[in-house]
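Every protein chain of the complex appears in place save one, which is left out.
Coming up: chain A.
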Amino acid sequence: MPFCFAALWMMANPLRSEVVRLYKNLLYLGREYPKGGDYFRDRLRAAFTKNKSVQDPEQIKAMIARGEYVARELEALYYLRKYRAMKKRYYEE
């Protein structure tokens, strides 16, 4: 019995640090979210908590990939907002 738990724990562990890293990155990116950093943080926490019991490494890796996709989408959002603001203010179309 104890061996089972140890095996499960060892399996999830290497991915745990990746998940934590992803969470911290998304939290940092979410500070500038248009609807507010708090809004983003609450939804981020809810999304991660909902999946906290998932054990399958393949599933976890897929979720990490989706999280990284969201991070890239946020960066694109921030860039576009800034670019459009600058274009509107400084360039006559």
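Basically, a contact is a pair of C-beta atoms (placed from the backbone, for glycine too) under 8 Å apart; a residue touches a chain by one contact, two chains touch by 3 or more; residues count from 1.
Following the convention adopted for this analysis, contacts and distances are computed from a predicted model.
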If you had to name the missing chain as UniProt does, which of "Transcription factor IBH1-like isoform X2", "Sodium/hydrogen exchanger", "Electron transfer flavoprotein subunit beta" or "glutathione transferase" would it be? "Electron transfer flavoprotein subunit beta"
Given that one chain is not shown, which residue among A:29, A:44 or A:60 touches it? A:29
Given A:16, A:66 or A:87, the one touching the chain that is not displayed: A:87
Using the touch definition up top, pick the residue from A:38, A:56 or A:75 that touches the left-out chain. A:75
Over the whole complex, note the residues of chain A touching the chain we left out. 21, 24-25, 28-29, 71, 75, 78-79, 81-83, 85-87, 89-91
